[in-house]
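Notes follow the structure.
Omission of a single protein chain aside, the complex is shown with its protein chains in their original locations.
Here the chain labels run A and B in written order, and each chain numbers its own residues starting at 1.
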Amino acid sequence: MNISISQQDPVTLVAISGSVDSLSAEKLTEAFTGELNAGRVKLVADFSAVSYTSSAGLRSLLGAVKDSRRLGGDLRIAAVQPDVLRVLSLSGFTSIIKIYDDVAAAAASFGTAA
Amino acid sequence: MNATAHMPGQPAVSLVIGSGSVKCAAAIGVVKALAEEGIAIERVVGCSAGAIFAAVVALGYDAKQCMEVTSRLWTKELTAKRNTMGMLSALAPRLFGFRADSFGLRDDRPKDRLLHQFFGDRRIEDTQIPLHITATDFADGELVDLHHGSIADAIRASVALPFAFAPVRIDGKLLVDGYLADPLPVSVAIKHGARVIIAVGFESPYQERIGSAGRFAFQLSAIMSNNLLKSRFSFHSIAHHSEVIAIIPEFSQRIRLFDTEKVPYIVEEGEKCTRAQMPYLRELLAAEQAAAGTVSGRQ
Partner (left out) sequence: MNARLSATGAPTERPRVALVIGSGGLKCIAAFGAMKVLQRESIPIDMVVACSGGAFCGTWAADGGGDADAAASYFEKASHGMFGRLSYRGLLGLLLPKLFRFDELLGILHDAALNRGIRDFVGDRCFEDLKLPLHVVATDFDTGEKQVFSSGRLFDAIRATVAIPLVFPPWPIGGRQMVDGAACDPLPIDIAVREGADIIIAMGFEESLQSGSRSGMDLFLRLKTIVVNHLYRSQYAFYSLSHHAEVVPIIPEIPFPVGLGDAHLIPELVDLGAQATEREIGYLRRLLAADAKTAA
């Protein structure tokens, strides 16, 4: 799994590629925690290059969602591939996390009804 | 004691009212207890009969007005008339043309008339407190969050209990009772940025004696929806970043569908359950306010 982070004020874009699973969960948690500790709480996760998600990977992602919300922000997900979306839906994530077709829409969502 | 919209700086909660027929009136007691503590409601979500109470709370009615509304809306007239055609089509589908999109054993008209008389042309997007009403998409079974449009129509869809009432078409979608997708749709509040959530839910009663296919179906549906209630609630509890406080009144008196004379008792139970949670809720909201805007709020 690779993570690249860029600032697109007012949001922080976290582009993830590869497999979000138990072998990479720690890395993901560290990346999100780093942003949140720096006060960047409006996060958009670009999932366009995420090929696989496992339950341990999703637990790490949920931790970041909850932390950002506690801090008054949110973690929103963009451009989810169909196979990954199936797992997100099965795991209940689509009912509690805002998911957008692309990064632009996810970023714009913070401008309106945050 | 109005259920007031949330002012900046005032402690506030999101309120979710689940399905539970006349028992949903317990929400009035919840609203009363919150108002007396000066706790505002910043968002309200309602499912099935809970949608009726969610709507009146969103419109800014206080507990007393809510009681009046209940006695006006919750009458035997609501479902008294049988739909003869519906009966015949269920017994002999080929002969009388069974159509799932219009099938109901009860006549919808009295219910629709009452709801339209009461809510008129009021719209979900115009309420004082943001309102969400949930229904189930009959085509794919998904939960539908109605966040705009006619309040009366949204409630009609949310309470469209299959077999009793016909589905309701909104924005091209055929909708039925929201309880099929989630009897206590806390997820809607979470998704829209809720902090502390008060979730008022009800378990479906089990049949004492199963003497007909109808009762058998009721029993099965109660088993499944109670299990769904529990598992959705478990998921929401661990998925939410803040607190989800469950208010699940247990009634010692058996409450049947049209026990409107029991409404004061139901309201009282709702109020009692809320007061029991009040010390913790007060503490929680105080801590939340102290932490607001500071990074130290992280746990």
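Everything that follows uses one rule, which is that contacts are C-beta pairs under 8 Å (C-beta built on N, C-alpha and C of every residue); 3 or more make two chains touch, one makes a residue touch a chain.
Predicted, not measured: the structure shown is a model, and the values here were computed from it.
Student: Which is it among B:A26, B:C66, B:V168 or B:A181 that touches the chain not included here?
Tutor: For the chain that is not drawn, the touching residue is B:A181.
Student: Please pick, from B:F118, B:F163 or B:F251, the residue that touches the omitted chain in the full complex.
Tutor: B:F163
Student: Can you name the residues of subunit A that touch the chain not displayed here?
Tutor: Output for subunit A: 19, 21-23, 52, 54-56, 58-59, 62, 86-87, 89-93.
Student: In the whole complex, what residues of subunit B lie against the chain that is missing from view?
Tutor: 90-91, 93, 98, 100, 103, 136, 139-141, 162-163, 180-182, 206, 210-213, 216-217, 219-228, 231-232, 234-235, 238-239
Here, only the chains that are shown with their structure count from here on.
Student: Report the residues of subunit A in contact with subunit B in the complex, numbered from low to high.
Tutor: Interface residues on subunit A, with respect to subunit B: 36-37, 39, 62, 65-67, 69-72, 74, 92, 95-98, 114.
Student: Going by the contact rule at the top, pick out the subunit B residues touching subunit A in the complex.
Tutor: It comes out as residues 143, 187, 190-191, 193, 235-236, 239-242, 292-293, 295, 297-299.
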